[in-house]
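Heads up, one of the protein chains got dropped from this complex, but the rest are sitting where they should.
The chains carry the letters A, B and C, assigned in the order they are written, with residues numbered from 1 in each.
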Amino acid sequence: MISYFILASLAAIFLVSLPRSNLIMNVITQLHTLIIALLAGYLLYTDTATAYLWDSNLFIDSLSAYMIFISGIIFWLATVFAKGYNESLINTGELNPKNVRFFYIAFNGLLLSLILAFSSNNLALLWIFAELTTILSALLIVVLNAKENIIAAMKYIFITSIAMVFSFIGMILLFSLTKYGYGEATLRWDLLMQYAEDFPPELFIVSFVLLFIGFAAKSGLVPFHIWLPAAHSKAPSNVSAILSSSVISVGIYAIIRLFSLTRPNPETHDFASALLIAFGIITIGIAAFSMVTRTNLKKLIAFSSVEGMGLLVLAIGLGTETALFWALFLLGAHGLVKALMFLSAGIIHWQYHSDRADSIHSLFLLQPLAAVGLIMGGLAIIGTPFLPFFVPKIMILSQLGLRSIPLLFLVVLLFAIVASAFVIFLLRIISPGDDLPAKRKIPFSMRLPVVILFVIVLLLGLFFPDKISEIMQHMLEQLGWSM
Amino acid sequence: MISDSLLEGALKALLVLIVISALLLLTRKNVLSLFRSYALQSLLLAFIAVVLYVQERKIELLFTVVLTVISKVILIPFFLGRVQQKISIKRDAEFRYIKPVAAVILSTAIIVIIYAVFAPLLRILPVTEIFILGSVIGISMTFMGLIVCYSRKRVITKVIGYLTMENGVVLFGIFLIELPFLIEMFVIMDILMVVMITAIMSFGMNASVEEFHVHLKSLRQWFKEEDASK
Amino acid sequence: MINITLDMLFILATFLLLLAALYTLLFLTKKSKIVRGVSLSVALLANAILILISSSIVYSGTALEFNFNQIFPMMGMDFLIDRLAAFFILAVSIIAAAVTVYSFHYLDHYPQTRRKNIHIFLMNLFVLSMVYVVASRNMISFLIFWELMSVSSFFLVCFEFEKAETRKAGLFYFIMTQLSTVFLICAFVILYNETGSFELARASEMSSGLLSMAFISLFIGFGIKAGIIPFHKWLPYAHPAAPSNISALMSGLMIKVALYGLIRFLLYIFPATYLWWGILILIAGTVSAFLGVIYALKEHDLKRLLAYHSIENVGIILMGIGMCVIFTSYGLTALAMISLVAALFHTLNHGLFKSLLFLTAGSVISETRTRNIEEMGGLVKRMPKTAVLFFIGAVSISALPPFNGFVSEFLLFHSLFQSSLIPDPIVQLIMLVCLTVLALTSALAAACFVKAFGTVFLAAPRSEHAAQAKEASWSMVAGPSLLAALCIGLGVFSFQIFSWIGPRIGYSFPLPDMLPAVSVGAVLLLMIVIGFRLTDSRKPRVSETWGCGINSQNSKMEYTASGFSQPIINIFSFIYQPQKINKRYFMDIQETVFREGKVEIRMVRFFEDYVYLPIARTVQRISRWLYSQQNEVTLDPFIFYEFLAILGLILLVGVIV
Partner (left out) sequence: MSVEFILYCLMNLGLVIVLAPLFISLIKIVKASAQGRKGPSVFQTYRNLMKLFKKEVIYSSNSSWIMRITPYVNIICMLVAALFVPLVFIPGPQSWFGNVILFLYIFALARFFMALAGLDAGSTFGGMGSSREMSLSSLTEPAMILVFAALAFVYQATNLFDIFITLSESPLMAFNPSLMLLAISLFIILIAETARIPLDNPETHLELTMVHEAMILEQSGRNLALMEMSAAVKQLLLMSVLINIFFPWGNTTSFTIPAIAGSLVLFLVKCILLALVIGLFESSLAKMRLFRLPNLLIIASVLAFLTVILEVFLP
């Protein structure tokens, strides 16, 4: 099964790297992403048991399929969006036409490395592919020729790579643990899950913390988050969408897997859970306060991604079945909502040639679709009922309440600050300005993804089919939260 | 056969040399000499691996030696040298947050701290004292590389810092356990990519980030956002 | 059998309301007024059905149960409408019906079609969410509809978002709403922790500390939404900014839904209530009532004045709730019931007359195009029907007999008079102080409405627009008329109504019978009028009266609203704290050449200046600081932080392990 994924991706990369027109490259990428999404969706729908490939170094279980599925969808939508958006970037001179091919190669390559990361059965491979996603994302950021993009990419590469080095130390420790415990050294997830019970807790804690540092940086947790707003705000909007929804999920994915390793071992589990909760709350706090005075739309959304990651880590750290269930759901929902917001931001950029609040105004008059998309995304993020964040938030908060009421209060207060920050910003950009610029027509290819995401987000909030809950339960089972 | 104590002595000597090379990286101002120090450090790493091979006879260690020599002693310094020629930076004399002398003192402190934290933990594993020392020095080197990353201005120096961190990890790895060849291979490739890309980007940036900043200052509009906040 | 049909009917009614909402979305860009007309008619029908159902439940007391778990499986949508809920639904649907009628023509003077349609959509959604908040049986669905209510009302407040003032109001409202949700969630989670379920049912024993914590959170949470001082500050901003039909709904209903929540939790969920809670609520209520009216007196913005009166009346309702808790803790259940009924009845009454006032104020404002009462005047001749309706509202809110406002305040006075039955002298004295303040409040309210009615409607018009004002269209008279009729009916026939409903609840209420006094008055009036007609048949002459020596009076000579409230402001200057601000600007730095100067006298806005703004500024300062920390162009600081963080983590691990 996995081989299909890899073959499709490799074929796409190959085809894109041959000299072709922009349109054909776009179509190939669309096909590629759609195939990936459909395959993963099929896997999810049929609940296929874990599949192994390549000496069991790669595998796909429900969690992997879920992550690939979400990434596939968002990559597809971002590709559709890219068709019109890239043209506009070329027109304004932000994108060099020579770089378009480079863009599509990196784009497809990023999806491939994400698939490999999500489906590696080996911590070391995950580490490597996670690093690869960093590099490819950095390339996608520098595809725009502004010097600022280079700085942003540098921040991204340095901060995450440095943290990943420490992760590697943790990995070596874990590796040696298995060797001395079981004779045969391994980093395979499935074997680690079996062995984890008997690891000496002290060393396990150390290796967990070191591993966590790397993946925390990858998912943009405070204090390793600083690359995230920089990179996400400088990248083209469709790239920001995939960065914010898929690429940072790699970190969370790894954290979920690592955390589920600690579960059989109470001492480690308690420590890990406290660590994650602490990081989650600090992240939410810093992100919330940082959002209040933001004047750059994409930075604002990026910070809300940081906040979302904080919430996810917090939920994972709580470690109860309910919390994890909703964290998994939230992981997907967060991706979709973020994609919606970044793509709307892309439309706004196309209209105003800027992401900054002081140049955006009269949004409702000029780009109602983008306004509605942003408002919808904002509403979803602040946890409005009938949108996908509401129930997960309440459930996670109720689990937090079981742990500590003051922390609960703190977190809810921080959420209120986040919500206010959104409203402050949105009210600013819909207000009338001095002069009304000409309304620019948005191409259909840019409108379609926003509409699709809008509908998905709305439906996901309104209806919660049993199938989804079944899939989530399945994932939990595979992670060791046996029912 | 070479006696164990001799090997142990050699290991100790190499470890001390490696620490010295890391300290050199913290203090040297000439960019070319930084590269040379890095190549030297990598070579020392290879020697350590050879010594360990002599001691333990594990074929994976030889792989490590070969990979290290090819990538870190030859390829990367050569590549960095090319980049340095193009951007024509000779010296990196500015330090931030910490002066070289203080950095040396801090590094010593870090070695002590890491020893205090890790040594008792590592003793859980069935390893000898020299291995523990090696691992501790490995982790400390990672931190020293990190210090290089934030205390030096030029991006090219930061890359050296990152590479030092990487060397630290390899040191830690070869003392504690050997990774499968494949993984090692991948990691090296990965690091090559990182180095290449950052180097190319720093090339794109022409100079240090700061000078860049000065250029950009003239384009006020880029920094409106900053002004608004003040 | 009858039960099944009732809940089907209820679902049908709410479904109709939803349909009415969605219908406008379907024809979003249609210019025709018919779209909104259809939607509003359907909503009116739905409200009528709701009135019937809820009044039958209030009368019979048989609860209604249903759920939507098939449609929304993970949300726990269970609903239960008992007598208390039905009472609130009754209030909601009556007022919503009147507002719906009013809205047929109210929006005509706004140009934006799409926005108007969205407005109607949101309005119906708003009413729907209020109905379901009250009907919720479970904290999750309570929260869902609570949030829906907040969000829809937030958008409604932002209707005229082009105005900076509206945006400010919207922001203020939104932040306070979020804060209210913060506290609610905390309280809900505390209860969930203790009981293990989100069900809104009587909780089993809880430790008193946690219980008090839950109470405090709930009190603050609901208090923010209800506009209790010191959490009131959003109210005088949001109500004026919103279109008047929305102000009517918000002031008449939404803040009542918050009070419903408080009552529901205090009396139906908490396993016990404590005396100090009652005292806290009573004092909070008294302070709100007093300061609300005090702030209202200085207002010249008609809708803001009404908004402050909402704070006052919420205070009065809270006093009733507080008395109820106090009496309950002494075991005086009959008195507790009277206080509770006083609170509930005042809730309904305030909803009626406040909506009436907001709606008529809306008519006036859309004619005169200003909210400043100093620019109105003389409207009693130009908008006679609106004037009469406003007058009825003014008399009711001033708690004058025989209108409904008096009846509920009477019940409250009565229960405060019973302080002699309480054994604790301190509590007695607190109650007496509250009694005095309540009397002061109602007298000041009367003064304030003399000012409001007098300045808006009486004497000669003070501006061009006021002089050319025309009577509002039929729907804008018909809607408020319904409310006005209820204001009179519930006042005059209060004794009869209560003696009819009392036995069904099992309590009797010591109301004075207003009917004999009214009929005696009517008979006497008839006698006097007939007597005059018989003795003197001359028609009264209309002419210029004495104008202090000036031939013809003009409107500049009239007594202004600020002049009217001046003595009271003077008497209570220790609360208003008028400040003189003297600003001078110079041409040069040495301050020798004077450019311009500004002197103003302003009242200290205590809560804004000393509570809200400092908090907001602190948040902003932290945010700015974080911003500047994170906005560096260079990499070094971030790698430095990373270094510190990692070293710190390793040290932490070393210490712990």
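Throughout what follows, a contact is a pair of C-beta atoms (placed from the backbone, for glycine too) under 8 Å apart; a residue touches a chain by one contact, two chains touch by 3 or more.
In this text, all values refer to a predicted model and were calculated from it rather than measured experimentally.
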(Q) I'd like to know which visible chains would be in contact with the absent chain if the whole complex were considered. (A) C
Q.
From the list C:417, C:474 or C:585, pick the residue that touches the absent chain.
A. C:417
Q) Quick one: which of C:187, C:311, C:343 or C:447 touches the chain that's been left out? A) C:447
**Q.** Touch with the omitted chain, as defined above, among C:512, C:637 or C:654
**A.** C:512
Q) Which one, C:5, C:436 or C:579, makes contact with the chain that was left out? A) C:436
Q: Can you work out which residue in C:71, C:520 or C:604 touches the chain that's missing from view?
A: C:520
Q: Kindly note down the residues of chain C that lie in touch with the hidden chain.
A: 377-378, 380-381, 387, 395, 398-401, 406, 410, 413-414, 416-417, 419-420, 425, 428-429, 432, 435-440, 442-444, 446-447, 449-451, 453-455, 457-460, 512-514, 516-517, 520-521, 524-525, 528-529, 532, 535-536, 538, 540-548, 553, 555, 557-559, 563-568, 570-571
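Assume only the chains that are shown with their structure count from here on.
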Q. Which chain is most remote from chain B in terms of Cα centres?
A. C
Q | Which of B-C and A-C has more C-beta pairs touching across its chains | A | A-C
Q) Cα centroid separation between chain A and chain B, in whole Å? A) 30
Q. Where does chain A touch two or more other chains at once, residue-wise?
A. 151, 154, 158, 162, 166, 202, 206, 293
Q. Which positions in chain C touch two or more other chains at once?
A. 624, 627, 633, 635, 639, 642, 646, 650, 653, 657
Q.
Residue numbers of chain A touching chain B in their complex, please.
A. 124-125, 128, 131-132, 135, 138-139, 142, 147-148, 150-151, 153-154, 157-158, 161-162, 165-166, 168-169, 172-173, 175-177, 179-180, 185, 200, 202-203, 206, 293, 295-296, 356, 358
Q) For chain B, which residues count as touching chain A in their complex? A) 118, 121-122, 124-126, 138-139, 142, 145-146, 149, 155, 158, 162, 165-166, 168-169, 172-173, 176-177, 179, 183, 186-187, 190, 193-194, 197-198, 201-202, 204-205, 209, 212, 215-216, 222, 224-225, 228-229
Q. Which of the residues in chain A come into contact with chain C in the complex?
A. 151, 154-155, 158-159, 162-163, 166, 201-202, 205-206, 209, 213, 217, 223-224, 226-227, 229, 271, 286, 289-294, 379, 382-386, 390-391, 394, 397-398, 400-402, 405, 408-409, 412-413, 415-417, 419-420, 423-424, 427, 430-432, 462-464, 466, 469
